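The other protein chains are all here in position, but one chain of the complex has been omitted.
Going by the order they are written in, the chains are A, B and C; count residues from 1 in each one.
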Amino acid sequence: MVGSASGMSTAQLRPGGGLERWAERHLRVLMLAPTVIILLGLTIFPSIYMFYAAVHKISPNPDVPWDFVGPGNFVRLLSDQQFHVALLNTTVFTVLAVTVEFLLGLGLALLLDKYIRRLTFLKTMLMIPMMLPPIAVAITWKLIYEPQFGVLNEIMYRLGLPLQAWAGDVDLAMFSIIVADVWQWTPFIFLLMLAGLASLPVEPYEAAALDGASSWRQFWDLTLPFLKPVIAIALLLRVMDALRLFDLVFILTGGGPADRTKVLSLYIYQVAYRFADPGYAAAISLFVLFVTIILSTWFMNRMRLAD
Amino acid sequence: MASVTFKKVCKKFGEFVAVNNFTLEIRDKEFLVLLGPSGCGKTTTMRMVAGLEEATSGDIYIDADRINGVLPKYRDVAMVFQSYALYPHLTVEDNIGYPLKIRKVEPAERKRRIAEVARRVELDTMLSRLPKELSGGQRQRVALARAIVRTPRVFLMDEPLSNLDAKLRTQMRAELKHLQHELQVTTIYVTHDQIEAMTLAHRVAVMNKGVIEQLGTPREIYNDPRTLFVAGFIGSPPMNLIPGEVKEGIFNSAGFRVGGFARANISRAVLGVRPEDVHAAPVEDDDVNLVAPIYSVELTGENTLVSLRLGGQLMTLRADKNFTGQIDEQIGVKVATDRVFLYNGETQDRVDF
Amino acid sequence: MLRKLFFTLAVATSVLALNGAAWADITILVPSGSEGDGLRAAAADYAKLKGTKVEAVQAPYANVFEQGANAGSTKSGVFDIILMDDPWIPFFAENGHLEDLTPFFKSAGMEGPDSDFLSKSLAICRNPYNAGPYVCLPYVGNAQMFFYDAAKFKEAGVDVPKTWDDVLKAGKTLTDGGGGRYFGYVFRGGQGNPVVADFMPIFWSYGADMFNADRTKVTIDTPEGAAAMKTFMALRDISPKGVESYNANEVGTALAAGTAASSINWPNWVATFEDPSQSKMVGKISYSPIPAGTKPGSSEIGHWTMGIMSASKNKQEAFDFMVWATSPEQIKISAERGNPPVRASVFTDPELTKQEKFRHYPVLMEAIQASTPRPRHPKWPEIENAFGIELSKAVAGTVTPEEALKNAQDAVSRITNIY
Partner (left out) sequence: MEIVPKIHVRSRLREMLVRLTAYVTIVVALVVTLFPIYWIAANSFKFDIDIFAVPPEWVPKNPTLKHYDEAFIQRPFLRYALNSFLVAVGTTIVSVCFGTMAGYALARFSYPWQWRRQISFWILSTRMMPPIVSIIPLYLFFNYFDMLNTKSALIIAYTAFNLPFATWMMKSYFQDLPVELEEAAMVDGDTRWGAFLHVALPLARPGLAATAIFCLIISWNEFLLSLIITLTEQSQTLPIGIAGRVTQYNTYWGEISAAGFMACVPIVVFAFMVQKHLVRGLSLGAVKG
């Protein structure tokens, strides 16, 4: 009827050109291939290099051949106190910073969701910190923490509290780094949580309200389970980034005072470039990579993130 | 226009066999309904025609052309999805015109045909709206319009009415039937709703577990259900299926006795009888098949559905709307013996005499 | 949409392709600071003069060593010349990253650098120290000086601080009277290079050194070392809270803003102290050589020197440039651009010394001539790091000074394999 004039209603079972057919057949491979090839290229080569380097003693002198030391570099990890310190600091930083960011981000999202859902502008304002170059963040906070001229000590002074050295104080240095990191990355968690909350279904809440569940129970029984996948991915991304913290420490404290803020990336950087010992640096890196992958595999399987 | 033929088609998803050795010929201009419960393979069968799934083995033809492995775009079929699958980012006009645009139909011609189709489905005033601004029934019409804007060789409809409310569904059902009649396009229609199947189809293929249980006109299916599954699936309220035993040609189940099965002996038998073929009778009649207490009485308007307790289960009969029996009252039952079906409980097949 | 994306992609790639690396005739790695800026300006002059394109690659100071070492150990010829902080020279020289300059001098008909260079400046350019062949030429002549607010010191009863005891005495008075907002002394306590750089002069003032003369012993944990440490801790006590993270900048700012009375620092700060847009203390800061301990004070030398990378493909051109850039005329121009010279003739050039901003030149020259280099060792960066950690711990008070010295002794022994 309608299409009688078009001439396309007649048999058209020509299977298309050979190329089109081939492309369609192999689309699942073709679409995945660029990514897989790029990532293979960019990870396989470094990985092989790393494994190879980790079992050698590499002199900074390019004319000295690499000296095979077997597991020597890994054995060194056991007795290297600086490595232990860095491992401990990284762990402390990751656990504390991510926990605080998560609690703050989730809390703010729960409290404010209803009130700023439509205030996109305000939301974006609150997102700004995570968009800034960490290097600029580090420098800003360095100025704020500055013991003599910094804003923070001025506030302490006005409030009649004892002045602190912040990033320069043994006990407060890690805390200062964490505060700067929390300032920058809580918005990220906040954003993800808002996104999660925005997609919550309404009905279960109405049902729960009718059943007389308190807000607390609703949060515990509904919101949290619904948000679980978002929370999981947020935590995973944050932990992965926290483990590789570099810029903040590099600028704010340089690892001091008294080694209290020396984190693994900084230590690897020092070993590889300052001490020009890439073999040992590769061994540390492998260790870090290994731990990260084990942890995240466990986490992703538990949270069923790869499905 | 076109016939669709399945020859020994199988579809496996991993270990799971969705469609098993499926053979069927759908005639030109026929309205064929694939009916079955969810997971019976009816949608998979249809999607194989569309080219959205590939058959694991066997052949599918449209007319004389084998279409296995042919890209969907070259099959010249149109499909209406259960969720309508309207493109949310396109207006009604662009949604309807999409198949034409893909086929590079001239804009002027495209416009003309969109307008024509839109008028036909009464959407001509809504062309510039987005799908989210339409009601459910209107969306359904857009989906329909998109399918008919080009005249495909085959229409495929995947439960197109299931998202509508009851009243709209009845109305759209009629429109669909009329439309198909007018367009004269071979149509495959998938549904789990036996009323839709009965009302729309030229022929119904009842599917279960990947195979066709019975193929026939709605009347054949209703009057002559060949398997236990078909018997139970078709009809509302469903056919009474009473398990029991046949001894010496007499079916017996908890005091319910029906004779006339020659001299057969079946230890696990199921007797089927439709509620309208069961009649209430005074208790004292000699030839009642059963005397039992009334479990419930439901007036539907044109008649009364009466349920009786029979052993551990219920038996339903359709009585006159003026039926006056009370719950727990004893009542006699007569079945129309020429309208009962006996099934072998083991093979699930009908036992004929 | 995707078509647009691909179009953009194509444009972007072509822009990038057009922007591929175009290397100059000579490439020099310099830190991005005043010394880098100076050499950059000189490079531009040289290009104009000789038509040789010289590019100064500026890396952040904290990354220059890493960049150089990376290029050296991968035999990458990206840099022809590297401007090095002097303690790095042994590392680069002994790992074969630097070219021996002797043949170049020979073919130019020279014995070596002329004697107008300060002898201490030349000494560090030879590897081993003051004995081996030249591997680089000095360009920026730095040595630490002692900066103090003479008026405040006078108030506190010390006219001219000659010894660390003087500094301590005046400093304590000033800190006690400062109410937590003014301090008698301030130093670089930041872990790593900073704290080591500010401790070494004190260390030497008490007759201590890191190794004994023939390098058979590490001599950190000695009575001399302990005496230096004692003074260092006393200085810490009169310094502001937070020196644990201070670098040259914080120390200089403290003096410029008038919140601290004295410090060791690099001479570059003279210009800042005398610039009214950056300083409240214009004309009020005095300079002197490093105060004495039990021995005469010795400044720490901190020169920037130019060496030729072994992997360079333009060594002769590089050498010609270096000779040109370190000639008396060029060193003078460099001095005018704010980098301390390395030549006696420039230090004493009346055209310069009569200017206010060069009034510290006599003191600086004296400081350089009385300076000590940081221990020459190819593993200096690692030694500095280990020593820096222990000093930082001592400053922060997480270990006692005695433990710090002992740990430092152990750590340095382990790194250098000298027990």
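The working rule: contacts are C-beta pairs under 8 Å (C-beta built on N, C-alpha and C of every residue); 3 or more make two chains touch, one makes a residue touch a chain.
Just so we're clear, the structure is a prediction, and the values are computed from it rather than from any experiment.
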In the full complex, displayed partners of the excluded chain: A, B, C
Absent-chain contact - pick from A:W66, A:F149 or A:F175: A:F149
Absent-chain contact - pick from B:V92, B:I114 or B:L156: B:L156
Candidate in contact with the missing chain, chosen from A:I135, A:A207 or A:L224: A:I135
Where the missing chain touches chain B, by residue: 47, 50-52, 71-73, 75, 77-79, 81-83, 85-89, 98-99, 102-103, 146, 156
Interface with the undisplayed chain - residues on chain C: 1-2, 5-6, 8-9, 12-13, 15-17, 19-22, 27, 29, 31-34, 55, 57-63, 66-67, 70, 74, 76, 78, 85, 181, 247-249, 252-253, 256-257, 259, 266, 268-269, 272, 276-280
Touching residues (missing chain, whole complex) on chain A: 20, 23-24, 27-28, 31-32, 34-36, 38-39, 42-43, 45-47, 49-50, 53, 108, 111-112, 114-116, 120-137, 139-141, 143-144, 148-151, 154, 157, 183, 187, 191-192, 194-196, 198-199, 229-230, 232-234, 240, 243-244, 246-247, 250-251, 264-265, 268-269, 272, 278, 281-282, 285-286, 288-289, 292-293, 296-297, 300, 303-307
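Throughout what follows, only the chains that are shown with their structure count from here on.
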Centre-most chain, if every chain is reduced to its averaged C-alpha atoms: A
Residues within chain A bordering two or more other chains: none
Chain A to chain B touching residues, read off their complex: 1-6, 8-9, 11-16, 20-21, 24
Residues of chain A defined as touching chain C within the complex: 58-63, 82, 146-149, 163-170, 173, 250, 252-260, 269-270, 273-276, 278
Chain A partner contacts - residues on chain B that touch it in the complex: 62-63, 65, 67, 69-71, 73-76, 103, 105, 109, 113, 116-117, 120, 148-153, 182-183
